[in-house]
Structures are given as C-alpha cells and as structure tokens.
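All protein chains but one are shown at their positions in the complex.
Chain IDs A, B and C follow the sequence of writing; residue 1 opens each chain.
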Amino acid sequence: MATQEKTRLTRDLMAARIAAEFQDGWIVNLGVGMPTLCSDFLPADRFIVLHSENGLIGYGRNATVEEATPYVVNAGTFPVLLQPFASIVHHADAFAVIRSGRLDVGVLGAYEVGANGDLANWKTSREKKGGGIGGAMDIAACAQRIYVLMEHTTRDGKPRLLERCNLPITAAGVVKLVMTDLGLFEPNGEGFTARELAPGFTLEEVQALTGAPLRPAPDMREVQIR
Amino acid sequence: MATQEKTRLTRDLMAARIAAEFQDGWIVNLGVGMPTLCSDFLPADRFIVLHSENGLIGYGRNATVEEATPYVVNAGTFPVLLQPFASIVHHADAFAVIRSGRLDVGVLGAYEVGANGDLANWKTSREKKGGGIGGAMDIAACAQRIYVLMEHTTRDGKPRLLERCNLPITAAGVVKLVMTDLGLFEPNGEGFTARELAPGFTLEEVQALTGAPLRPAPDMREVQIR
Amino acid sequence: MPPPNKTYPDFASAVADIPDGATIMIGGFGAGTPHNLIKALYEQGAKDLTLILNAAGTGRDPGPGPAHVTPSTLIEARRVRKAIMAFTASTHPSRTTPVEELQEAGEMEAELVPQGTLAERIRAGGAGIPAFYTPTAVGTELAEGKEHRVFNGRTYLLYEALTADYAFVRAWHADEFGNLVFRRAERNFNPLMAMAARCTIVETEEILPIGALDPDHIHTPGIYVSRIVQIPPDGIFHITRGPAGGAAQQGR
Partner (left out) sequence: MPPPNKTYPDFASAVADIPDGATIMIGGFGAGTPHNLIKALYEQGAKDLTLILNAAGTGRDPGPGPAHVTPSTLIEARRVRKAIMAFTASTHPSRTTPVEELQEAGEMEAELVPQGTLAERIRAGGAGIPAFYTPTAVGTELAEGKEHRVFNGRTYLLYEALTADYAFVRAWHADEFGNLVFRRAERNFNPLMAMAARCTIVETEEILPIGALDPDHIHTPGIYVSRIVQIPPDGIFHITRGPAGGAAQQGR
C-alpha cells in the first residue's frame, strides 16, 4: 500500500461514497454544489426521498440536456428528474419539512468543520458584512444529522478540518460525518476519527493536511463505495 | 303607518336586508346559522366573494337536494354551490384570509351586542366552563367590520341590544351594524341608532324591547331591501 | 428502490397499536371526517386519550345505528382525558354536550381554542414553529393569563404549537406512498394534522398506484403519511345532514 499511487478522490467518488451512507427510508436534502451530485449515486437497494428547499419532495438524478425542463430544478437550479412518487409544496412548506426535524440527513458543502461538529459554510470572512446562507442554516439547525462534502484543503492548501472553526458558524455541533477528497472523517470532540482514506494516502500524510488531531478508526480502510 | 299591522321580519328578509349592504368586490364570511342564509340573497349587480372557515373561497347559494354533494358544504356544514371562480384552501390558509384583515365583513349571529360595539356570541353564561367559539373570535377580531344578524329579543322577551354585554365577549367594539327582526341598528357608543324599523313598528315600541337608548337616524325608514 | 406500500387491510389493523394515553388529532369539519378510523378506535379500546379536533359531535344524536360513532361517543365512554377544541359547548344554547358535563364534573379537561388559532397551532406543530402571536381573543375571557405583546401598536397573544402521536385523516384519493388529494371542503384540518403527527393514518375513497397523481395536485406529500386504508364498500363514506337536520349516513 505504501507504493500505491496517491489519488485524491474525484467529486463523483466523494458524492457516491457519502450517498452510500443513506439508509432505507431516509429523507435527504442535498446542498447546492457538490452535494447535489449525490442524486446520481443513490443506493439502488434503498428507498430514498430527496427533498429540495424549493419544494420538490422526491426528485431523482440530474437530467440530461434532452430530459431537462425549466420547471424541474434542484436547489442549485440545475435540472433534475422527478420520481414517480414526487409531490411539490411551496417554500414555507418545504422548510416545514426541515424545521420539524423530518430530514434524516442534510448533505452540505462547507468552508470549515470543527472537531466539535461546528459547521461554517455561509461566510468567507469574519469582517465581511454579507453572506450566502440560503437554506443551509435551517438544514444545519434542524436535520437529524449533517454530512459535509468538501475539499480537504483550501485552494492554497490550508486545512478545512480544524479544532475549532475560524469562520462564523452556520450551526454548532451538528456535523456527524465529513467526506473529503482525502477520505471519510467523523468529528470526535478533540479531532477527527479517520474511517476511510483516499487510495495511497497514509494517516500521517492526511494528518499533515488537517488542522486537528486525526485518530484512526479501529477498522480504518481505503475508501470503498459499498 | 300607525294603523299598519306590526310584522316582525322573517329570517329570509333579515338575511336579504343585511346582504344588500355588501359592496361590490367585498370578501364576506357568513357565520353559522342565520347568516348563511345571506348566500341566497347576494346583490345581483355586485361581485361578492363568500369565504368559509373550511377553506371555500367563492361559494354561492345553498344547494337544492338534487344539487347537494357531501364535498361542498359551508361552515354550518350545509351543502352549497361553488361559484365558477372558486378555489379551496386548507383550514390554516382559510384563517390566513381572516387574520390578515382581508374579510370586508363578517356576518355573525349573537347572543348580545353592546352599544360600544362589543359582541357576545360564544357562551351562554358566565359560569359555564365550555363554549362554542368556532371561527367567530378570529372573524370578530380581524374582519374590517362585523354585522350581526339575530332576533331582537331572547325567547323569554329580554333585550339582546344592551348598553354593555352581560355575557363574556367575543371581541370588543367590532360591531358596525345589527340586523334584527325589528330593524337595522348601529351601535353609537351610548345606545343604538335606528336606521330602519320593521313594518308597523314605532321607535317607542322597539325601544321598549331594547336594553339601551335608541336614537332615530335622520332618514329612519321602514326596512327596505334595496 | 420503489417506496414502501403503506396500505393496511382494514381499520382495525391500522389503529391496533394506539396505546392508552395517546394524543390523537382528528380531521374534519363536517365534511372530511375520518368516521371509519374513529369507529375503529372506539372498538379498539384505548383510553386516557388526548384529542385535538374542531368539535366532538353532539354525542346525543349519533345518527343511524352503531356505525355512527363520533368523538363524543369516546368522551361519553370516559376514554378521553383531555380535548382541545374550538367547540366544547353546542352552538345551540339549549343543548349540553358530553364534554361540558364531564368538564363541569371535573372528570375531563377541555381546552377551548378559537378555530383559527387551533388551525394555526396545528400548522405550527407541523412546521417546527414552537410558538406564535395572534390577534384573536384579545380582550376576551380566553386571554386571561396569556402572554400579551404589542407589535406595531396592536396587541397579540402568544400561543404554543400542537403536535400529536397520531393523526386521523380523511382523503379523497391516496397513492400507495401516501400522497393525498382532498376534495373540496373535505380538506379543512386534514393536511395540517397530517404534518403535525408522528404517525398519520389515512382513510380514503380510493388508493391509486404510484404515479397516478399529478405532483402539482397533491395536497399532502406522502412523507407525512404512515398508514392508508381504503374505505370498503360497506364502510362510511359520508355522514351528512338529513332533511330534518339529523345525521344521515351515505354510501359511496
């Protein structure tokens, strides 16, 4: 394994891996950006309801150019397909689903995740007045659990998994699982538990790119989709 | 006029007379009981939207036995007909219409009306624990104006138009017009202004059946539908 | 994978697990009442219940035969600990209801709530809103002891949300996933209660295959529904006012 080529995970692989965590019967919200890729990788042997902030309850994979209509789009406004069991509600009722705790998981992008489960994904500096919250703050505060899907480091190589978030948080202590291009991690209070690592990477190599102590899970392994 | 026979108004006449007050474009809620009779007497030259607590927006006259369906009923659960422009909403949205002040008038039955416009129509004694509020308290608190449709006196001849209500009130100072079987009256703070009287009745005769001072309107006349 | 089929074979099995002490919302406002589920609950025997509903029915005039069980029947049988309603008394001042009598006798609790506030509290329960302010009932006996607060110069009362363990809902059509369509005035409280309960049980005139309903026409998304029973030919489809004002049961 030490001689294996190091391969950061592709966005599709990251989406597919986190989608494999969805359990049968779950109601799932996929955040704008990378998380919406998950809709193409739902586990075939489980019944999953994809929910979108704009009121789609039961959408499916991304539409091809031929299939796309301007009427059926996900929260990122990309065209998707409806499932046969789909229904539509207005924006307040879409957030009624969220606030009442009915989302089994929200999969969100992030700028930073803290070892205490804090999520920061709405503002890129403390000084800026503005921000892009969208539905993330509602989802983060109210879903049964939050999974994060993000690059392990910033564009200039700085870690995004930190002991504590530097940026203003979206919600406190809500992240249960973080999927990055270097593996699958669980916040554990003091740092992160590495459950899976990208092919060819050692724990030490990933630790060097992580801003909090990494601990290997007892059964830590290479990333596997199922 | 003094020799004319005294005629208390029929329920239909009372309903028709108060319905003649509805202005073009008004949204109107008709309370359970006598007020629902108004739907059979809407002014033909005005556009009126009848709203019901159960979510019918735009119903019309009472259905005949042949026309009745169990699906289309008014707040009193009597079968009515839908207008061609009708729409249906759920109970919370039906009360959104009410609470947001969009009812131009609510026509309600009452046990008592005070000279200060107070309405009492949900409880028949101060001592009783229970009551029948239904939608009346929301309508009374939020409609632009309240018209009351009731018998002028109780079954044992006691007045229902009073200086102040004896019974617990439904809302304070909301009644603008009271239609009884003896005429049409406006609460004026100290008593009631008689706008119209039932055929053959004098102001003195009606005053004797009224629990607050009656003042004749400058143009007081016999009840006329239009 | 396709969705689970939530169809139950009969009303008895759909209400079988309701325990003593459960809180149950019951839809309907004249039209749209889940008569068959109410009857099945009566036969099932659960007691010490809390009911949330518009009105309980008169109880004294249960209509034609044993088929017509109303919430008042449950109340008369002393199986309801508390009721939250917009009518605890009859609209006819000369009649008394079982709720009034048991409440006066201290044998049950009844909370009287204006109907719009009741609907909004149920809506809030389903929407994850714990409490809200409303102008209704300010200045009345019901406002005593309630928190008053002024917004933009007007006084409002604070009310908390309502949720339930179960909701009994009556729909016109359902698909096997539990997507619901209501017909006309049968909608009323039903979609709100479906959202506010942990387990929503539906009786419907017809269960359709998945895909038969237009997603834009669905009033209650299937995610809110746990169990569906199709009303059998000998079930209760409607109870309407008879010619003399009494109840008349109607078949399909």
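One rule holds for everything that comes next: a contact is a pair of C-beta atoms (placed from the backbone, for glycine too) under 8 Å apart; a residue touches a chain by one contact, two chains touch by 3 or more.
Note that the structure is a prediction, hence the values are computed from the model and not measured.
K.L.:
Taking the whole complex into account, name the chains on display that the unshown chain touches.
P.N.:
Touch partners of the hidden chain, whole complex considered, are A, B, C.
K.L.:
So which of C:3, C:215 or C:235 would be touching the chain we can't see?
P.N.:
Only one of C:3, C:215 or C:235 touches the chain omitted from view, namely C:215.
K.L.:
For review purposes, identify every residue of chain C that touches the missing chain, sorted by number.
P.N.:
Residues of chain C in contact with the hidden chain: 120, 124, 127-135, 149, 151-152, 154, 156, 160, 181-184, 187, 215-217, 219.
K.L.:
Determine and list the chain A residues touching the chain excluded from the picture.
P.N.:
32-33, 52-56, 65, 68-73, 75-79, 82, 88-92, 94-95, 98-99, 111, 123-124, 128-138, 141-142, 168-172
K.L.:
Which residue numbers on chain B touch the omitted chain?
P.N.:
Those residues of chain B that touch the unshown chain are 24-25, 27, 44-49, 51, 57-58, 82, 84-89, 92-93, 95-102, 142.
In this text, only the chains that are shown with their structure count from here on.
K.L.:
Line, ring, star, complete or other: which one describes how these chains touch?
P.N.:
line
K.L.:
What's the chain with its C-alpha centre farthest out from chain B?
P.N.:
A
K.L.:
I'd like to verify one number: the distance from the centre of chain B to the centre of chain C, where each centre is the average of its C-alpha atoms, in whole angstrom.
P.N.:
28
K.L.:
Go ahead and note the Å separation of the Cα centroids belonging to chain A and chain B.
P.N.:
Measuring from centre to centre gives 58 Å for this pair.
K.L.:
Could you tell me the distance, in whole angstrom, between the mean C-alpha positions of chain A and chain C?
P.N.:
So the centre of chain A lies 39 Å away from the centre of chain C.
K.L.:
When you check chain B against every other chain, which residues touch at least two of them?
P.N.:
In chain B, nothing touches at least two other chains.
K.L.:
Would you pick out the residues of chain C that each touch at least 2 other chains?
P.N.:
none
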